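With one protein chain removed, the remaining protein chains of the complex are shown where they sit.
Should a chain be cited, it is by its letter among A, B and C, assigned in written order, with residues numbered from 1 in that chain.
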Amino acid sequence: MRIIRFIQKETQKPLLAAVTDQNEIYTLPVSNVLDIVEHAKQNKSKVIDLINNIIKDSLPYPDSLEELELLTPIEAPEVWACGVTYQKSKEARNYEATNGKLDATTFYDKVYDAERPELFLKSTKERTIAPNKDLYLRSDSNWQIPEPELGLVLTGDGEIFGYTVGNDLSCRDIEGENPLYLPQAKIWARSCSLGPAILLTDAVEDPYKFEIICRIYRDEELLFEGRATTGQLHRRLDELVSFLKRDNIVFPGTVLLTGTCIVPPNEFTLADGDKIEIEISGIGTLVNVVKTQVAKVAQ
Amino acid sequence: MRIIRFIQKETQKPLLAAVTDQNEIYTLPVSNVLDIVEHAKQNKSKVIDLINNIIKDSLPYPDSLEELELLTPIEAPEVWACGVTYQKSKEARNYEATNGKLDATTFYDKVYDAERPELFLKSTKERTIAPNKDLYLRSDSNWQIPEPELGLVLTGDGEIFGYTVGNDLSCRDIEGENPLYLPQAKIWARSCSLGPAILLTDAVEDPYKFEIICRIYRDEELLFEGRATTGQLHRRLDELVSFLKRDNIVFPGTVLLTGTCIVPPNEFTLADGDKIEIEISGIGTLVNVVKTQVAKVAQ
Amino acid sequence: MRIIRFIQKETQKPLLAAVTDQNEIYTLPVSNVLDIVEHAKQNKSKVIDLINNIIKDSLPYPDSLEELELLTPIEAPEVWACGVTYQKSKEARNYEATNGKLDATTFYDKVYDAERPELFLKSTKERTIAPNKDLYLRSDSNWQIPEPELGLVLTGDGEIFGYTVGNDLSCRDIEGENPLYLPQAKIWARSCSLGPAILLTDAVEDPYKFEIICRIYRDEELLFEGRATTGQLHRRLDELVSFLKRDNIVFPGTVLLTGTCIVPPNEFTLADGDKIEIEISGIGTLVNVVKTQVAKVAQ
Partner (left out) sequence: MRIIRFIQKETQKPLLAAVTDQNEIYTLPVSNVLDIVEHAKQNKSKVIDLINNIIKDSLPYPDSLEELELLTPIEAPEVWACGVTYQKSKEARNYEATNGKLDATTFYDKVYDAERPELFLKSTKERTIAPNKDLYLRSDSNWQIPEPELGLVLTGDGEIFGYTVGNDLSCRDIEGENPLYLPQAKIWARSCSLGPAILLTDAVEDPYKFEIICRIYRDEELLFEGRATTGQLHRRLDELVSFLKRDNIVFPGTVLLTGTCIVPPNEFTLADGDKIEIEISGIGTLVNVVKTQVAKVAQ
């Protein structure tokens, strides 16, 4: 059972809906999935059961998923992200930081093995975009890549109630130049996308068995394809969340991206018009095109 | 199946809930019953079925109806009311207008039999109070009575989706002096109460079989008791609504009170501290105490 | 000094502005004139002086009054109105109520001379329209007229801080048939307009010297012109407000229309497309075209 949001054509208002395993769409009588999650919790019932009850006698929505104008499945007030949680990510960031001279032990090696993971504030509601909307490239970077990541969708208590797909667009050159530039390599307007759906935790047996595929197309030609599985994660999901919660405010609907597992070749950088697809098994495929920023925003 | 709203003690926030025929209370995951009504409509299902699905596996709320701090069951943006829809009301208002000389045909006789009913704007959200809160007496009237009425709860399309109990506090002297004073005899701060519940139309076989009982207590002694039934209504409910809708804006959640059927004896007037109970079969009992207004509001 | 609101072309957002006696327009840094009124009151200064200070070194707005897309000068939560406050209005309403047989003393005669004036709730924010927008005719009336009135703009304490022009569109046939139909003869969608400006009380020496002119055009030809002065008012403005305040809630920005003084000939009724101009000296001219309602709203 997955959750989506979309713009209803007639009213131009957002609708929340459940998507069944058969891809049937059923609108829900609430605007925020958290209302249902909280309600299930208070009733000690499963979210998935509550939703199944709600939609039991309902009519499926006439449009198919492909026809809908999707929104992010939740208006995440903040998107946090984890770094160096996969071996592959450690190697890639070491490469950036050492100009390819991989002989020295770096802070990437250290953080990979340390008790405390790397956590950073990746995006805010206003900077995060929906499926099929344009991501923006940063105007002062020459080495930009998508980072396909599993996202944990959290309650205000930091409980994981669902999984989504996130694209943590990143600037390898800025980050590689100095680790203190990390926020600038990560946070800018339209540098993050979420969606297309939230897969409820109730519907997932083992979150370490998600398959992740990332494809990049240029001029309709496949430029890059990479695959990974959350089984390669070097940390536990609960562990990542527990560090996010430490002394911090977790807003209801916060999304925690769990780190990068697929890295395009070092010579690759995104270009205006490239289409990025990130597919996670059971959740769906998040598609966005990247655009060179317009002058006004970049200033 | 009835709908209530109440203040949750822990959070001090309003909760919406369904009350079963066994008086079990189940909170609902939406804040406004209209969201459920609209959802059922879009799915061509019954509101009552949708609610039954939602609460199927839920735990009943631990507190009983009596223990809850009730709110009006819906935040009605406007409360409209009908006049002279019962024989009894016609007689009473003739009496006011003629000082008891009931020999002349008055506009009350005329409106009773005319095609067009009497309709007036009785109250607004800010002037309407919840069960168990204090109604205010008007400071410049010496002849005030409760008007116990069946209320129709409407969607923005003017469809009746539920029934509630309304108390249309009225000044017989001001109204009797001149029909042009009607708004002043009807509209003032805290002159209207609604509740305790909305009975869904889906749960009602025949809305012309409601029994209405009104009791007024002074110093814990029963001063007055009157009974009536909506079977005595001189007009159809749909007819009343159709006139409200004519060229008008009907806000979602508007309540239309359907007229007075129980009138205390002509020598009776409410006094500070009087407790009014209005009971309608299947909906519940709306209880309010009346207070003489404090100087500041009355000015 | 007058106050207007208009839609700024570039941002499509409302702006508040002051208009000087030389018709120069100066935008103000607040969105609601009440903020300035309250501020002046707390500082025991005149509203007009405060505004003059604010705009002292400002640049006049480049567009002229005629070029602006005006809004109502205040978002009045409620518009109340008074009836039979002029001799002319008493005669007209007697005529309606008696089918022209003016031999009997009616409740209009009585209310004209009584201590208590006639007051009614004429409109709400959602039913009130701006200058140059379309008023709607009621679909079930064959005798409709504009009622040109001086409007008192009130604080939440019921103090008059400004004057505006109001058009209280009315159905003479519905009202004439039965005084109990008054609310239906007065309240419907888009039956009231306010504007174009609020003239601050500080700028008015004698509010009983306003000249009111009403003109009705059909096919660009003048059909009717009537004139009156507030000197003909049978009641004091403070007296009218004091009755509105009695036991009632007065919302900040409530407008009280003070009654009709100009009545078109008895054979006149408004038709689709008629243009109504109401001019009050020192305040401005409120212009609206009346339209036959579209079916959807009228239902």
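Here is the rule we use: a contact is a pair of C-beta atoms (placed from the backbone, for glycine too) under 8 Å apart; a residue touches a chain by one contact, two chains touch by 3 or more.
Small disclaimer: the values here were computed from a predicted structure and weren't measured.
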Chains on display which the left-out chain touches in the complete complex: A, C
Touching residue (missing chain; options A:48, A:189 or A:204): A:189
Identified contact with the non-displayed chain, of A:178, A:266 or A:281: A:178
Which of C:35, C:109, C:173 or C:202 contacts the chain that the document leaves out: C:35
From A:38, A:118, A:147 or A:279, residue that would touch the chain that is not displayed: A:118
Per the touch definition above, residue among A:26, A:61 or A:136 touching the missing chain: A:136
Positions on chain A contacted by the hidden chain, ascending: 78, 83-84, 107-108, 110-111, 114, 116, 118-121, 124, 126-127, 136, 138-140, 158, 174, 177-184, 187-189, 243, 245-249, 251, 293, 297-299
Interface residues of chain C (partner: the chain not displayed): 27-30, 35-36, 38-39, 42-45, 49-50, 53-54, 56-59
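Criterion: only the chains that are shown with their structure count from here on.
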Those chains which touch chain B and also touch chain A: none
Fitted rotation between chain B and its twin chain C in degrees, CA, nearest 5: 180
CA centroid of chain B to CA centroid of chain C, Å: 32
Sites on chain A at which at least two other chains make contact: none
